[in-house]
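Yeah, one chain of the complex is gone here, protein chain that is, but the others are all in their spots.
Residue numbering begins at 1 within each chain, and the chains themselves are lettered A, B and C in the order written.
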Amino acid sequence: MTESNPTVERPLFCRFNIIAGIFITIGLWLTYLRFTGGLGAVSNLDHYNPWGFWIAFDLLCGVALAAGGYTTAAAVEIFGMKKFHAALRPAILTGFLGYSMVAFALLYDVGRPWRLPYPFVVSPGVTSVMFEVGACVALYLTVLFLEFSPTALEWIGAKKLRRIAVRLTVLLTIMGVVLSTLHQSSLGAMFLLVPSKLHPLWYSPYIPVFFFVSSIAAGLSMVIFEGTLAHNSFKDKMDEQHLKSADHIALGFGKGASFVLAAYFAIKVFGVALGNNWHLLGTNYGIWFLVEVFGFILLPCFLFAIGVREQNVKLIRWTAFLTVLGIVVNRLNVVLICFNWQLPADQRYFPHWMEIGISIFVITVGLVIYRFIVTRMPILYEHPDYKKTH
Amino acid sequence: MNEYIHTLQEFMTQTKGMLYLLSAGYLISFVAFWRFLHGRDKEDNPKVQAKK
Amino acid sequence: MMITMDIKGRSITGFLGIISILIVLCVVSFSGCGQSEATSLEMRPDIIEIDAVLSAGDTTRPAVLFPHDMHTDGIAEQGKDCSRCHLKDTDNQFSTKYMRLSDDRGQSVIDLYHDNCITCHNERKSANMSSGPVVCGECHRGEPIMVSSRQQMGFDYSLHNRHETENNSDCSLCHHVYDEEKKELVYIKGQETSCRFCHLPQAVDNVLSMRQVSHQYCVSCHLGKDKGPQNCAGCHDKKMQMAIKTIEDPPRINRNQPDFVLLSVAAPDLESGKLNTVPFAHDAHERFTNTCRDCHHNSLKACKDCHTLAGNELGEGITLRRAMHDLSSDHSCVGCHEKQKSELECSGCHSLMEQGRLSEYACTVCHTGPSPADLASVNSHYRSLDAFRPEPASVKMSFSDDDIPDTTIIGILSDKYEPVSMAHKKHIERLMTNIESSKLAGHFHRHEDVICQGCHHNSPVGEKPPRCASCHNIQFDETHLPELRLQGAYHQQCFGCHQSMKNEQTSDCVKCHAEKSISDGVTSPDRFDEGVINE
Partner (left out) sequence: MSSTSRRNFMKWITVAGTAAILPKGAKAHGQFDGYPNSYGVLHDTTLCIGCRSCEAACNEVNDFPQPEKPFDDKSVLDEKRQTNDKCYTVVNKYEKDNNAKSPVFRKFQCNHCKEPACASACFVGAFTKTPEGAVVYDATVCVGCRYCLIACPFYVPTYEYDEALEPRVMKCTMCHPRLLDGKLPGCVEACPQGALTFGKREDLIKTAHERIRKHPDRYIDHVYGEKEVGGTNWIYLSGIPFEEIGFHASLGTTPAPELTSGALSMVPIVIGVWPALLGGIYVMTQRKEKIAAEEKAEAVKNAVDATQATANEEMKKASEKAKQNKEKAVEKAVKEALDKATKQSGKESS
């Protein structure tokens, strides 16, 4: 622990652990229900709406918000922005935990989770976009694990292994960006198959590009947002180098995010033009689309720009939260709100509380592991015996 | 070859399957090629640097 | 930067403001799911679309739907009559235009309508009587609240006859011809035709349109004599039209039309015309049409005058063959006959048969007259052509009545149901009476055993028609998959006929064949086990 700030003891029964405990017990009970009563017992999924809150939130939003890993790694390792080095390890940790939560949540949604390796081992269905998504997510999970390993090895103290892991970082980062580009865009491409079900304002041949560009914005905002949270609760764990560069990271990433959001707004408008759906902007879904595009893309972009020009870090941190919210809204739109938009109201889907319960359970498990790692492993500070080596 | 492929689904299964194999092969060989390309760079090579 | 806003001092509340605006927008966009309640449109026969100004082109508002009868009733209350809105033209007839005689366009007409209508409505409103709208949007409605149910009106023989007897058959009242030199309308006996032949839907230089003519002449005459319908609904409303008293088979209009004629090609084509002429009972056919215009759609001249063999521009290129045989037209002979086939009595067999197929046999039914070449000699030789008048034939059977099986048992497929016993003879008799009752059917069902063709189709006619199973196979045979399997054939034939002859359409099977009683506990073989279909 660095001497500069006092160590905060964390008693076992502090507020966070109690709430986490409650959620986890509920979660375990729901898990029991899920794997005894089947999907029908815990969800409102049905004939017309096979994909519900888990796929929309845990899978799509989870993957998009865990994009911090590859964006930060690319910025620091490949584009050589060493000043953001302090943000690298927390971002890799968020990415790794994010993808683990995605995989964990997938176990609940899929009918036979033990058959998840079948596409690669037993009978590949290569015409499906989901095959590509599955392959890339699996590979990227291993890449993230390897990128995360130096921190863990430092904690364990396996020096020789750590040196090999460190030498791989550049290769892993490149592979990380390749795989992320693939599956972020392919998560969107999965919906290319259903032009008759997704609302024309959201359905467009550009969906893969929309999903990829928005994932960059999500990644950058998530790093800022995660930095804010880490500052609130783990300030004592941070070494002075980390503390000093925190504001600088926020500004740098804010500028990047603003830049990417501008591009994302432009291609969203191009998407409407491509499908010639201007007349749809007048309908109810049209207004909702305008809310999403102007309220959750252009507004954050504008606020980020103001924040960077005025050096107002507080504004940037709040806008990061707004962008994260925007990405969640977009993913929920594509999978739930604007999907099956042409069906009558009684065949539409609304999540069952148990589905939301299990999602919260998955997130809580993730947070607990995050706390465990951050309070022990050299994430927010540099391990004493590897002061200047990497 | 075409008379054996009757549906677009079959065509895509074959082409995409082949593409995935080729891409996997390419990625692995790319790493090897990278190391081969940068093998003798002086700066990067810590041993060389130490000697100088 | 576009707007340099000093928001350094912006507090969290300001930021939350933005978030709350977004939430409000979300709620608005979803609550706004418009449930457009179905406005019930009032159906009225008297709706006139005031778009006299339309051609002026500068219309920024939708046309006004004007309920004419509502206004005539309203004015009648105030004791006024047509002159309140319509001016009389030169020969003392009410012009159909509103408060003007000439059809000028532009702002003057707009002001004319606005001043008169709005002032009248306000007057009635001030006298608190029922009154119409005065605000622009209520007349010029984007979403109309009433729709026109106007039905076309026209004279048929009975109505024409009633008018004749009413005016002790003084044809000159309505019929006239335009005399070029004297430039006036004169009545010439023997040249009476339908008004529509000269008065077209659109007015052509000084020839008024059918709409103007019919309203100026007919309505003003009805008003003058105070007889017959005097408002729009009287003629144009479907129910009122039904209510018009019709005379059962009214006497023929005597316009010295021929009773019997030999239809043939026009004079120049006489040598080249090969097919025999068609003896045509003009008088008989008049009874099956409502007006002369059913066939004489353009003028009372003979068809061959406009429709020549090769077709000319007078007949718009329509050849005689097409004029007489075009299935899709109501004026052609074969077209009209085809329509008869959908009558209740005939549709039993004919609805199942291919529509619009002209069998070669049918030609000889009509073309029985002398050949066009020697038509001249025939005309000169015979005083009247009645000799060529074909007499309807009774349906002939090549075998005697008692050979016809009384009932037939259809049991080849019987599995869950008892075999069907069909009252074969009763069906035949029913069809025979239908055919006998119609001379048209009599002519066309002349050859032997034609009646059996209704069900025993696509097979040689005779006493022993082939069984249905010989063409419609029962078993699934991969090499030859017929269009229709036996069970489908039976049901389609029976259901098709019963349905189109308006017997009730049923889907419970017991009506035709009783359920097989499974008495001895043996369940009927499970239909989908091996070897299930019993021969």
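Everything that follows uses one rule, which is that a residue touches a chain if its C-beta (ideal position, glycine included) is under 8 Å from a C-beta of that chain, and two chains touch if they have at least 3 such contacts.
Keep in mind that what you see is a predicted model, and the values were worked out from it rather than measured.
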Going by the whole complex, the chain not shown touches A, B, C
Out of A:174, A:250, A:272 or A:327, the sole contact with the unshown chain comes from A:174
The one of A:130, A:152, A:290 or A:325 in touch with the missing chain is A:130
Which of C:356, C:411 or C:462 touches the missing chain? It is C:356
Filtering A:88, A:103, A:165 or A:209 for touch with the omitted chain leaves A:209
Listed in rising order, the subunit A residues that touch the chain left out are 35-41, 43, 45-48, 50-51, 74-75, 77-81, 83, 109-112, 115-116, 118-119, 122-125, 127-132, 134, 170, 173-175, 177-178, 181-182, 185-186, 189-190, 192-197, 205-206, 208-209, 212-213, 216, 252, 255-256, 259-260, 263
Residues on subunit C facing the left-out chain by the touch rule are 354-356, 476, 478, 481, 483-485, 487-489, 491-492, 495, 505-509, 526-528
Per the touch rule stated above, subunit B touches the missing chain via residues 5-13, 16, 19, 22-23, 26-27, 30, 34, 43-44
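Here is the rule we use: only the chains that are shown with their structure count from here on.
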Taking each chain's mean CA coordinate, subunit A and subunit B are separated, in whole Å, by 28
Chain centres from averaged Cα atoms put subunit B and subunit C apart, in whole Å, by 74
Subunit C touches at least 2 other chains through residues none
Residue numbers in subunit A touching two or more further chains are none
In their shared complex, subunit B is touched by residues of subunit A numbered 124-127, 135, 171, 175, 178
In the complex, subunit B touches subunit A at residues 9, 12-13, 16-17, 20, 27, 31, 34
